[in-house]
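Accompanying notes for the structure given below.
A single protein chain has been omitted; all remaining protein chains appear in their positions.
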Amino acid sequence: MAENKRAIIVGIPGVGKTTLITRAAEMLNQKRKTTVVIFGTIMFEEAKKMGLKNRDEMRKMSVEDQRRLQDLAAQRITEMKDDIVMIDTHLFINTDEGYYPGLPMRLLSIMKPTNMVMVAADPREIAERRKSDQTRQRDIASAENIQKELDISRVMVASCSILTGAPFAIIMNNDGQMGEAAANIAKILLGDRS
Amino acid sequence: MAENKRAIIVGIPGVGKTTLITRAAEMLNQKRKTTVVIFGTIMFEEAKKMGLKNRDEMRKMSVEDQRRLQDLAAQRITEMKDDIVMIDTHLFINTDEGYYPGLPMRLLSIMKPTNMVMVAADPREIAERRKSDQTRQRDIASAENIQKELDISRVMVASCSILTGAPFAIIMNNDGQMGEAAANIAKILLGDRS
Partner (left out) sequence: MAENKRAIIVGIPGVGKTTLITRAAEMLNQKRKTTVVIFGTIMFEEAKKMGLKNRDEMRKMSVEDQRRLQDLAAQRITEMKDDIVMIDTHLFINTDEGYYPGLPMRLLSIMKPTNMVMVAADPREIAERRKSDQTRQRDIASAENIQKELDISRVMVASCSILTGAPFAIIMNNDGQMGEAAANIAKILLGDRS
């Protein structure tokens, strides 16, 4: 019997992560029961149970309370029993205090991922995508700064891999490669050595 | 009420870390009670309690004894009750055995920093500053080697951030930017989301 997989999928804004995950999940669902969860959404669901009304209120909570929410979300994800659970989240979030780790050791210990996948793309393509996606009010960054974000991502994902023991793959999602990239992710998560 | 902050400030020799911290502390002290501690100095104070006379004796201690001193220093820093404690230390120290980690997980677990700040600068400026600062017998390194030290620093600070859950900021302190850099650090440490 194939093992259950719990894969954390990360990537900076503009790499096309969410669309890619949806596509990979469609492919995976033909063979094994697959669920996609967005970490931030699960956190907000937990926040609503505590009486919060919107995401702005969540962002204004104390660090301590936000951590509690993160822990609850991680715990809930761990309890999901599907064959494959794909967790859509961030390695870091840009804040006034600098880069905030989205996957601190504390959360990794709770979630115990079996796989880490980092989605990347050419920095110039990421810059173009961010420019055309004005609706989401993303920061417009130069290709050079985007390269730095990718560099930090690579460092963080390798570090997460050492902490968890899970393998990490870096999947390129350049323009016109979405199908191939989704197939790569599906292949990784269907892989089974038992 | 604003939370207390315990910020670890790191940077390779020649980035102007100590002067910058002093300046940032002056700014911060106008609003909240701020203390600066130099990790190595606290270690030496603990060593003196054990009867050591000078820093050379400390450097010649066994690894085991040095670790005990580090733990004691970290513990003492954790007990400081000021609104903001800035800890001036190193990510790594160049030794005959290679790069020695100045902030191993063991110490991070004791100190539980709320913030990590890495001070950086243009490698050529760092090289120039090291050349003119002969009194401190610093190693003269090429700009290329300094770039490598900065690269390793970035890796280590990201790794520390994942271990502690604390956000990390990289502050540039190029010639003529000291005021701006200090203001940036002050802004980070006054930031409060509660």
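As written, the chains take the letters A and B, and residue 1 is the first residue of each chain.
Following the convention adopted for this analysis, a contact is a pair of C-beta atoms (placed from the backbone, for glycine too) under 8 Å apart; a residue touches a chain by one contact, two chains touch by 3 or more.
Nothing here was measured: the structure is a model prediction, and the numbers come from that model.
**Student:** Touching the hidden chain in the complete assembly: which of A:63, A:110 or A:188 does that?
**Tutor:** Missing-chain contact among the listed residues: A:188.
**Student:** Considering the complete complex, identify which of A:58, A:155 or A:182 is in touch with the unshown chain.
**Tutor:** Going through A:58, A:155 or A:182 one by one, A:155 is the residue touching the chain not shown.
**Student:** Consider the whole complex, including the chain that is not shown, and state which of B:32, B:67 or B:129 touches that chain.
**Tutor:** In the full complex, the listed residue that touches the missing chain is B:67.
**Student:** Identify the residues of chain B touching the omitted chain, counting contacts across the whole complex.
**Tutor:** These residues touch the chain not displayed: 59-63, 67, 92, 95-101, 103-106, 151-152, 155-156, 159-160, 163.
**Student:** Could you please point out the chain A residues that touch the chain left off the display?
**Tutor:** Contacting residues on chain A, toward the hidden partner: 3, 114-117, 154-155, 158-159, 161-170, 187-188, 191, 193-194.
Here, only the chains that are shown with their structure count from here on.
**Student:** In angstrom, rounded to a whole number, how far apart do the mean CA points of chain A and chain B lie?
**Tutor:** For chain A versus chain B, the centre distance works out to 31 Å.
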